[in-house]
Structures are given as structure tokens and as C-alpha cells.
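Every protein chain except one is present and positioned as in the full complex.
== chain A ==
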Amino acid sequence: MCFQQKMIHSLFLINCSGDIFLEKHWKSVVSQSVCDYFFEAQEKAIDVENVPPVISTPHHYLISIYRDKIFFVSVIQTEVPPLFVIEFLHRVADTFQDYFGECSETAIKDNVVIVYELLEEMLDNGFPLATESNILKELIKPPTILRSVVNSITGSSNVGDTLPTGQLSNIPWRRAGVKYTNNEAYFDVIEEIDAIIDKSGSTVFAEIQGVIDSCIKLSGMPDLSLSFMNPRLLDDVSFHPCIRFKRWESERVLSFIPPDGNFRLISYRVSSQNLVAIPVYVKHMISFKENTSSGRFDVTIGPKQNMGKTVEGVVMTVHMPKAVLNMNLTATQGSYTFDPVTKVLTWDVGKITPQKLPNLKGMVNLQSGAPKPEENPSLNIQFKIQQLAISGLKVNRLDMYGEKYKPFKGVKYITKAGKFQVRT
């Protein structure tokens, strides 16, 4: 018989030490040995992050993602959109996270039966079936300590026996009959700055990746409208399916019936150079000398364009060249560690006070006899600024229709460093 499988044939979960700790087949059983091709690629890639996401083998294709120290390896037999598979795998990982609080090998092993039920519910014959968290939760209840105790006493199960209400309605993301005593709607505007700063301190590339994450606990079927002071900032936006696209196109208002609980309302990108403020600057002097097998390291971080807010949670990580044996540094603020195996220098700076700029300097010891490193390391900076969306995006108001009660509303802003790199 000729097997044709449109979508995902099988799924293997593999941990970092190469053990296959779960397998699920949606049609026929595929031998674990297919993963050997994956292990081969993994070996070649050296670093776990560098394993190519699409691998071809003589009879199958392996499409994988790497999340939370677990490889999700799916086996495909025919032409299939790889993004479809990758998106789905990420959705599986999200669901585990949602159900078990963490997506880890232990959590999965501890809940193996629920995992299996979930996977079966999420995919049928390779067609995704139910991937919305609230629908899944109606079909299969998430484990809680209380429930497992109750279940074992009463003999009831954690499988819902009625059809989820949202499954087929025009708003599949929301179930009917939601009730809360405190009605609340919270929005977090979170912006991450991705930037590459060159040696001289000028910006090579910068953009803002923003999201609005929401936590909505409202009874009934509320219909919300969220408007902004400056919606023109948002010209490249991806929406949650609940948002009425036409309304946005014509009025620049986010109008939607929200899912229940936590979800990502929109994600957006601000790329025009003048809108992206760079909140910190870095002064650096890193040099190596061949004859003495040593080098100098001197880095200072200071605030810049921070709109009067405090830059906090600053951490600098540097992948030092292989030839570096160890580092002997002094920090004026915070603490540093250097891992001589991975060659990663981490400096936990904390808050930047403009009066006294944090500085880290000292000697670098190189392997004697080794040639002086050609490449200069890039500095990876993390930071956080509370109560500020660096793009200037501001929520104007939130209106609710369709329900009578007065909800409690809140908006929080935060700016973080995304992939923020300073070349030296």
C-alpha cells in the first residue's frame, strides 16, 4: 500500500542529550531510527541552536524546532508547507507551557497521558483540529493538584464530555458563559529594541518589535474597542484573529470580542530609523597583544535617549574569542563572571545611575603561543525600562459594549532590549 500523508506523520520529542522521550504517530508507526539523520545533523551543527530546521532523509523530511531545551522533530512524507509545520510545533510547545506551567522534559513525562490526549486533539490526519487554548481546555482539563486528588476520589476524569462551545461558532476563540466576580481587562504594551551598533557608536540597524499582550477576565460576551493616541505609528501589524480588520483599516481602532484569559492582541514593528531611540551607549576598548599573550578590556555603559526613565536590569554578555584563558576584571558596579569553558563573560550591572557610570575593566589572559584573535567580540546588552514604550505608542481609551457592568481597566508599558548588539 502506498502511504501518503499530507501533513505531520509523526512527532518525536528529543532532549539535549539525544534521548527520544516521547513519540506520537498520527498514522503508521515510523521507526525511531529516522531520528538518526537528525542526530547526524545535530552533531555536524555542534551548537544546538544551529541544527537546520529542515532536513531531508531518503524517505522522509524532518522539520524541527528547538524550544526550551527540547527538540520537537516532526516527520513528513510529502510536500507540505514547512511554515505550517513549524507554526504548529510552536503551538504544541505553547500548549504544553500553558497546561503544565513549563515546557520541559519533566513536565511532559509527568503528564504523558494528557500530552498524548492533547496531541491527538490538536491534529487529525495531519489537519490541525483544535489549537486554541480555550477550546483545548474545555476538551481536556489542565492538571491541578486539587483536581487529581478529586479525580482519584470521585473517579471523574479530566476529559470534557461535551462539545466545546467555541469550536464552531464565528468566534472560536471564546467560550460562552464566562463569569467573573471581578471584571478586569489588562493590556501590556511591550516593546523590544533590536539594534546593531557599530564600533564608532553609530546605529547600523535598529527597529522595535512591539506586542500588546492582554489579560482579559470579563463576563459574558464583551465587545471591546481599543484606540491609540498615535495609531499612525502602527503601519506593520499582525493581528489576533479576533480583531476586525475592516474597522482597523478605516478607523484605526482595534475592535474585538476578546478570548478569555491571556492572549497576544497584536504584534507590530516600528522600523523607521528616526522613531527608534537607543536608550544606552557603550564605550569600549578591547585589545589583544600577541607578544605578551594578554589583552585589555575596558567597557563603560551609559544612558542615552531614555526619556527621563531609569534604565534597569542591565546585563552584558560577551562571547570572548577562543584564545582567552581567563579575565581579571574590576567592576565599579554589579558583578561579573567568566566561564572559561564556554568563554562567556557575563556582567550583571543592574540599574544605571547617570552620576556614576558603571565600568568594567582589567586584563585578559590569552593562551600562550596562540595567535592573537582576529575577531573582536560583540557585546550583547539587555536592559529594561518601566513605564515607557520607546516608540511613543500610547493607548487612548478602552470602551466596552455588549455588557452592562463596569470593568476594571489597566495599561502597562515596558521597553526591553531585544537583540541589542554592540560591535567592537
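Note that in this section a residue touches a chain if its C-beta (ideal position, glycine included) is under 8 Å from a C-beta of that chain, and two chains touch if they have at least 3 such contacts; residues count from 1.
Going forward, contacts and distances are computed from a predicted model.
**Q** Can you pick, from "50S ribosomal protein HLP, mitochondrial isoform X1", "ferroxidase", "4'-phosphopantetheine phosphatase" or "AP complex subunit beta", the UniProt protein name of the chain not displayed?
**A** For the chain not displayed, UniProt's protein name is "AP complex subunit beta".
**Q** Just one of A:E40, A:D68, A:E102 or A:E120 touches the chain that is missing; which is it?
**A** Touching the chain that is not displayed is residue A:E120.
**Q** Tell me which residue among A:E102, A:D236 or A:D339 touches the hidden chain in the full complex.
**A** A:D236
**Q** If I consider the whole complex, including the chain that's not displayed, which of A:Y61, A:F96 or A:F187 touches that chain?
**A** A:Y61
**Q** Specify the residue from the set A:N15, A:N111 or A:T310 that touches the hidden chain.
**A** Of the listed residues, the one touching the omitted chain is A:N111.
**Q** Contacts of chain A with the missing chain: which residues?
**A** Residues 1-4, 6, 20-29, 32, 45, 47, 49-50, 52-54, 56, 58-59, 61, 64-66, 76-84, 86-88, 90, 109-117, 120, 124-125, 127-128, 131-132, 148, 152, 155, 157-163, 167-168, 170, 172, 194, 196, 198, 204-205, 207, 209, 235-241, 245, 249, 264, 267, 269, 271, 319, 321-322, 374-376, 378, 380, 419, 421, 423 of chain A touch the chain absent from view.
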